[in-house]
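Up next is chain A:
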Amino acid sequence: MILPEYYEFCCRVKTVAGHRALEKISPELVRMNAKKPMIITDKGVAGAGLIKIVSSAISSSKGGKTSVGAVYDNVPPDSDLKIVQEVAKLYRSKDCDSIIAVGGGSVLDTAKGVNILVSLGGDDLMQYAGSGAVKKKLKPMIAVPTTSGTGSEMTLVAVIADHERNVKLPFVSYFLLPDVAVLDSRMTRTLPPALTTSTAIDALTHACEAYTCMAKNPVSDSTALEAIRLIAGNVLNVVKKPGDLEGRLALANGSALAGMAFSNSMVGLVHMLGHATGGACGVPHGVCMSIYLPYGLEYNLHKTSHLTAELLLPLAGPEVYAATPKAERATKAIAVIRKLNQDLHEATQGRHARFLKEVIDRDGKQMVPKDALPTIANTAMGDATQFYNPEDLDFNDCMMVLEHAWEGIPLDLKKVKKGGKGIKF
Partner candidate 1 sequence: MQEIVGTSNKILEVDLSTGVTSIGEITDKDRRDYMGGKGLGLKLLYDRLKPGVDPLGEENIIAFMPGVLMGTGAPCSGRFEAVTKSPLTGIMVTASCGGPFGMALKTSGWDALIIRGAAKNPSYLFIDSKGAEIRDAKGVWGKDTREAQAALEKEGASVVIGPAGEHLVRYANLCSGHRFLGRGGMGAVFGSKNLKAVVARGGEFKIVPVKKKKFDKARKTLNRYISRNSITSGSYRNFGTNANVNLSNAAWILPVRNFSGGSHGEAHKISGETIAENYNTKYHTCKPCSILCGHKGTFAGKERSVPEYETTGLMGSNLEIFDPVAISEWNEICALMGMDTISTGGSLAWAMEATEKGLFESDLKFGFAGNISQTLKDIAYGKGVGKELGMGSKWLSRKYGGENFAIHVKGLEMAAYDPRGAFGQGLSYAVANRGACHLSTSLFTLEAYFDMASPKAKRGKATMVKFFENVYAALNSLHICHFTAFAVFLEPPLVKLSPTPVLKLLTQNITPVALAVMDISLWPELWSSVTGKRLGMLGFKKVGERVHVLERYMNTREGVSKKDDTLPGRMLSEPRKCDHKERTVPLDKMIGRYYRVRGYDKNGVPKDRLLRRLGIEKK
Partner candidate 2 sequence: MMHYNKYPEIKPGLKLLKRMYVVTMLFVFGRAFQAVSRVDRGAKEVFAKMPDDFVLDFCVVPNGPHMVVGKDEKGRIKYMGWNPAGKKVTIYMKIKNMDAAFRMLTFQESSCTATSRDRLIVDGDLPTACGVLHIMDLLEVLLLPKFLAKLGVKRYPKWSQLSPVRKWTSRLLTYVRLVA
């Protein structure tokens, strides 16, 4: 096990998981001296009837110590300051004392913003922007993710847009972390297959990158391996049998583990390109991840082949691992990921994209035209995750990877510029 010269690991979030995990929300609130939570969510979640399950689980607790104080179910996908202020106002008027965020990234970011306002007072979120500006414990907050992938319930960052001035305000502080993340299989049961696959592969990417990038550490390694095993072993089954609650829970667990791993060890090339593609062409994050993952591993192969080789075990199981000669394990691992993408592609009747050129929006239009690649590469050069990637990248390198990924052909390893020694952890 590699012990780096120095590492940090922190996961202040309590994880509660299971088929009936929602019922634990109430005792958790009581533990934190809260009685009257406010639920923050978006239309999609509310529309799927998930809020009903959550609120009944909270209210039906023994002794009736907790009850839902208010529900705000109108968080838009690109939430901003105004929404935060609006929700905070509702929170105050209903005298709530804690927050439950049900949903994905946008809901969670909004909830974090609301928590800052209602805990620290005032209406001005600006003064808390930046890293480390929030220095006090905030109100109890519980996150209930409805997709298994983003891992945003484990991150200490919140990004909230100010549409008036057209800026995105980052908030970074350990106190922004939710106190508890509740993973309940009921919350992801109704997720459509395409979304299931992309979020699952998103989590898989987190884990794979956490294991192979610069800031890896023993804790993130352990969690990443566990995550890969859970996801790789279950995703196909769940897509084929959407009602498989055990599988759903395994995916949720895997994504929580992956979230723990990557929020501490950071990620590299795959996310660098992924963020850029999302930013430039609006491709959903999960889709980008599943496309770029094999390329990211391939690009770094000359520096991290020993680590990539180890991924084969959780990805494909011990039999395949033992049967593969040592030197070929890394490439085999990448092949297994490609095969997984292919299988998912088939299982979802083509909705799971394998290559960039396959990515289509709701109207069936290609989302990433080939001439968008330079824009993507340019955006990527401004993404901080590149520093965690074991190998350096410049604009040309990005273009080279993007072109391969667009066409869907494996990377030509000869084109990768190699330099420097192996990485030191």
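The definition used in the following text is that contacts are C-beta pairs under 8 Å (C-beta built on N, C-alpha and C of every residue); 3 or more make two chains touch, one makes a residue touch a chain; residues count from 1.
How these were chosen: all candidates are chains of the complex that A comes from, given by their letters.
Bear in mind that the values here come from a model prediction, so they are computed numbers and not experimental data.
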{"item": "Pick from 1 or 2, the complex member that touches chain A", "value": "2"}
{"item": "Residue ranges of chain A in contact with candidate 2 within the complex", "value": "4-8, 130-132, 213-215, 266, 381-384, 386-388, 390-392, 394, 417-421, 423-424"}
